[in-house]
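One chain of protein is taken out of this complex; the other chains stay put.
Each chain gets a letter, A, B, C and D, in the order it is written, and its residues are counted from 1.
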Amino acid sequence: MTARPAMTAAAADNRGSRFSASHMSAVAVIVVMAAWPGAIASSESFLLYVGTLVVLYSVGAMSLHLVFRMGQVSFAHAAFLGIGGYTSALLLTGSGLSWPLAFCASGLVSGLFGLLLGPIVLRLRGVYFVLFTFILCEFAERVFTDWGSLTNGAGGVAGIPAPPAFSSPVSFYYLCLGVAVLCALICRGVLKSDVGEAIDAIRTSESLAESNGVPVFRIKVAIFAISCLLVGFQGALQASFVHYISPASYTFDESLRFVVMNVIGGMNSLWGPVLGSVFIIALPELLRNWVEYQWVLYGVVLVLAMRYLPGGLYELGERASALLRKGGA
Amino acid sequence: MNKVAKLLAALATAALCLSPMPLLAKDLTIGAIGTLSGGATDWGVATQRGVQLAIDEVNAQGGLKIGGETYTPHLIIYDDQYTGQGGATAATRLVNADHAKFIIGPIGTPPTLAALAITTPAKVLMLDDGFSPKILGPKNTYNFRISATPQEFAPAMIGWLKKNYPKTKRVAIVDPNDSVGQQVMPILLKGYKADGFDVAFTEMYDRSTKDFTPLLTRMMANKIDVLDLSSSAPAEAGLLLKQARQVGFKGVIIQIGGPSVEENLAVAGPLAEDFISFDFFNPDNPLAKKFGDAYAKKYGSTMSSWCPVMYNAAKILFEAMHRANSIDVDAVKAELPKMTGYETIFGPLHWGGKETYGIDHQLLADIVIEQVKDGKIVRRDVVSMY
Amino acid sequence: MSRQVLVVSGLGKSFGALQAISDLHFHVEDGEIVGLIGPNGAGKTTAINLISGRLKPDTGMVRLEDKVVTGFSTNSLVQRGLVRTFQSTAVYPERSVWSNVLRGAFAEIYKGFWPALVNTGAQKRRRDAAIVHVETILDELGLQDVRDVPAQQLPYGRQKTLGLAIAIASRPRVILLDEPAAGLSAEEVDRVADVIRRINSRGVSVVVVDHNMRFISGLCRRVVVLHHGRELCTGKPAEIAANPQVIEAYLGTVNEPA
Amino acid sequence: MSLLEVEGTVAAYGSIRATHGVSFSVEENEIIALVGSNGAGKSSTLKAIMGLVRLAEGSIRIDGDSVSGERPYRVVRRGVAFSPEGRRVFAATSVLENLMAGAHILPRGRAHERLDQIFSYFPRLRERSHQLAGNLSGGEQQMLAIGRALMSRPRLLLLDEPSLGLAPVIVQRIGELICEIQASENLAVVLAEQNSNWALRLATRGLVLEVGRIRMQDSAGELLRSDYVRRAYLGM
Partner (left out) sequence: MLSLPVLAQVVVNGVNLGAIYILMALGFTMIFGIMRIVNFAHGAFAMLGGFALYFLLMDAHVPFLLALPLGALLVGAGSLLAERFVLRHLYHNELQGMIATLGLSMVMIYLAAIVFGVSQRSVPAVYSEIFFFGPLVVPMDRLVVLGIAAVTLLLFFLFMRYTKPGLAMRVAAQDLEVAEAQGINAAAHYQAAFFIASSLAALAGGLIGQLYALSPFMGATPLMKSFIVVILGGLGSIPGAALGGLLLGMAESSLTTFFGASTAQLASFGIVMLVLVLRPQGLFGHAERDS
């Protein structure tokens, strides 16, 4: 299966004018996110928790976006989330390594696994890639469960500390926000660079890209590894956020969540996964009074979105702003 | 689109009707965390129903009359998805958004350990259940385990087995390869060895397994006298039971590691004959009978064995509030361990666990040993854990 | 005598039982246009795929400017100055003509993953140079009027020209054209031939694969004829046209190749 | 009333228009050549008749009844059959099954009768009837594609580039077969071809398409003699 967003030549070529609008909305979002704790401090601190979750998940969703942009859909992201989570959890609880070092290690180890597995996985395309990554995800969960001597098995690792300087919910939120903004900058940097240009060419046609001098396979592996590295950071942050991890946290459902965030949010823009993570994390909160029906409604939302909004929420936003512009003109 | 909208509206209305409406008097939020999605959904449903039945009883008597006030408890339950993140999110939501001071559940190690990381610093009382020894500890003072674990009941059961089936020697233990099974297996291994049994075959199967015939074929080569289904969940235990008889196993089949006789009988049918297991729930107890009737009246369908456990937890909690004459968390927490002897559906209440966990926050009870005879469950014995 | 920029010797490739190419020899001299012709199924496209690195040969050797490049990947060959085009149109359909050509210059811009990722000063300079170059190509191939049109909206003939523009954007030394005239009207064929001559006049050596004899004879001084994966003969167009073996191969016998 | 009337058709792929108002008609029992370069709109015109691409404008009538915008399976039932460009035989099924798939609209008994007839036109297919279609040579696949189209007993046969990628001697043989079958079944044939010379020699009438429009329309002989066609399409 290939994710092949329709992209108009004008939109894709435009390296100038709409930039500023995009910049402005990015700044606006960051300002809102930065003000979030202040705005809600008076009401519910649970909203801060939800905010933290959104920011956390946007890291993984954005990293998966890079793989989407190559025209591939990976269901193995939970495995790399888990590698990151376990790396930092085991280092923190076992060896007493300092938090920043454990954090860096989690991304590096996850990225390293991406670099090692990428050359195997990326030989496959389309649905076979999807199914292989699905099995890889299941396989990783089994390894987390069975390798008890290292991972403490299905019982998981408890008592994972938060970084000492960021132990309060508000400061931890800012830490996550900082990592998310950094991740967004990296992803945006990749997409806007000539590597991003190569990724776009690969999505359109691998053979043509290759004959234009794009080292297709190497770039695919490199992007896959970068994506794994970034989601590894989410794993580390999340482990410190929940203070507990177990194989049950890294199931296929978790991979699916990242994919759904990208699809629901929209696949043409880095805004897609951000919007998607806001929506997917917030949705259960909206449905929280209907706990029996929440999954039924969640399913209904997925079906409706795919039927009526195949371009995701980002497309909805684009349509709305186009309407506004029309109305204004 | 119109149809879909109508369906949505209908669902929404139904959901609103089902969600508990706050009534007059003072509201008392009883939080609950349970698994309401995926394969363990019945645990969450059991939690919801058990606690709700206890609340119904209180409200039928006009609420909780404490310290001159009348409190109407109402239940808010969230899904933990049986994950750490899910448990933590549910706990945070209850603590920070709903300002719940008392939480019942979750069941299972991952959501419980993650929820504890939220509730302990927030000083919220949690009555939960998970087999990990890490759940109880001298630091987790706001936490009580409301069901016994194999650590507590396995020695008693194995002792009973040795006494009643003295000729058996070679034991096979089959556990799911999950947090439950991985905790229980070593406990049982130790217990059997201590009583002189020879554990000749152990196997951990994947939770998604439905066909155990290959596994049992492997077991049959080991000349086994006793097959212990250990902590297998009801459906899997029933299948193991049925398929073990189908591959021609003629020895004793017992389940030490979790109670589920009724479900196993339902799954295995006539092949469940002679199966031995235990239950905390003794239907001869008048309180238990009353509860069983109330459940049947309200929900009709078969009852999960977790349901009385969660009902019991809520009953104990309300009683502790009465006795403390306060709904202050610390007062209730201080009162709970003093309630030894309080008559519950599982018999007189007893807290223990100090020597194992360093804190007496482990609920202990009698075990009713049951066996399937002529397609019916009969009581064979009652043994005590303490 | 001029230098040989591309030498192919003893090239062979089989797919299972089918020997698609066997013992293929030919060379391209600096600045010349060589034709590679043969009936359908003769192995022309396979030959291009082998030389351009899309397929790995079983036997034989490819030499590009005195360096053996057998089995090199396509993109490294592009970096070394060997570019190919495709039989059907191969363009980025949703992108404008301008950015299609700029993508063709990717090998010029991209000199490593990190410089490309962090957009170093050298990277920017290379890109700017490429952008200037793109303008010259658009001018030369007459694509200026459609520079902002998405490639998919161009008529077929101009898409083919765009394919050529993409190919030369990386400043190749040798260019392999796979049936550049297929599906074009006679008028368009002439136009493409013109473009190829213009590319050649910039000092690019060209290998043209086609089965249109007329087109090839108008373009090349030397023609290699392939048949059943082997070289049948090599010579001037006129000699080739008169060769009875070639006529036989072209008109076919009763048993047509699968 | 003509067998087929095409009037002002605009065939569209999404928002991209492949033809810009093509009109012509086909009478019974004639062969029409549709010539032009790649991308001129020949294939799109045939596919628009079949209902395989969206008809953005214009109308298509068979025996005076509109079939504009009809699904392909209904068009087939009106007596039209189509042999696509690049042959596109069902490679993983046998020759026999490919032909039976072509007879989808016929009852089983009639289909078997028809099969014998098709085999008599293409004896080579009978020899290979149990082989997988994907293992046939290019020429055999082309025969299979035409045979498959003929299985439904059409009155109008649309052939898209039947000479593409075939050796000249095979192209010649296919041409003979088309004429032979056309004559014996009183078929109308629309032949879309890049090989203009060959197509115009088979046809009674010809249309020259350029960039989605009809540039010329005349008898095949006149077109073969026309200076414009000779220069632009015959390379003379």
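As a convention for this text, a residue touches a chain if its C-beta (ideal position, glycine included) is under 8 Å from a C-beta of that chain, and two chains touch if they have at least 3 such contacts.
In this text the structure is predicted, and so the values were computed from the model without any measurement.
Here the missing chain is touched by one residue of B:Ala25, B:Ala122, B:Ala200 or B:Ala266, and it is B:Ala266.
In the complete complex, the residue from B:Pro155, B:Gly238 or B:Gly258 that touches the missing chain is B:Gly238.
Checked against the full complex, the candidates A:Phe80, A:Phe279 or A:Tyr293 give a single residue touching the omitted chain, namely A:Tyr293. Annotation: of B:Thr112, B:Ser304, B:Thr344 or B:Gln371, B:Ser304 touches the absent chain (contact as defined above). In the complete assembly, the contact with the undisplayed chain comes from B:Pro214, out of B:Pro186, B:Pro214 or B:Pro286. Within the complete assembly, residues 1-3, 73, 120, 123-128, 130-132, 134-136, 138-139, 142-143, 146, 205-207, 256, 259-260, 263-264, 292-293, 295-296, 298-303, 305-307, 310 of chain A touch the chain that is not shown. By the touch rule set out above, chain B reaches the unshown chain at residues 37-39, 41-42, 45, 177, 203-206, 208-211, 213-215, 217-218, 221, 234-235, 238-239, 242, 245-248, 263, 266-267, 269-271, 301-302, 304. Residues of chain D that touch the chain left out of the display are 50-52, 71-73, 76-77, 81-82, 84, 88, 90-93, 97-98, 100-102, 104-105, 108, 148, 152.
Criterion: only the chains that are shown with their structure count from here on.
One finds 41 Å separating the Cα centroids of chain A and chain C.
For the pair chain A and chain D, the distance between mean C-alpha positions equals 51 Å. Separating the CA-averaged centres of chain B and chain C is a span of 72 Å. Counting only residues that touch two or more partner chains, chain D has none.
Chain contact summary for the complex, chain A toward chain B: residues 44-47, 49, 53, 142, 145-146, 148, 153-156, 158-159, 238, 241-246, 248-249, 251, 253, 284, 288-297, 300, 304, 308. Interface residues of chain C, counted against chain A in their complex, comprise 52, 54, 73-76, 78-79, 83-86, 90-96, 98-99, 103-104, 106-110, 113, 116-119, 123, 127, 148-151, 166-167, 170.
Only residues 1, 4, 7-8, 11-12, 14-16, 18-19, 36-38, 77-79, 81-85, 88-89, 92-93, 96-97, 109-110, 113-114, 117, 132, 134, 177-183, 206 of chain B touch chain A when the two sit together in their complex.
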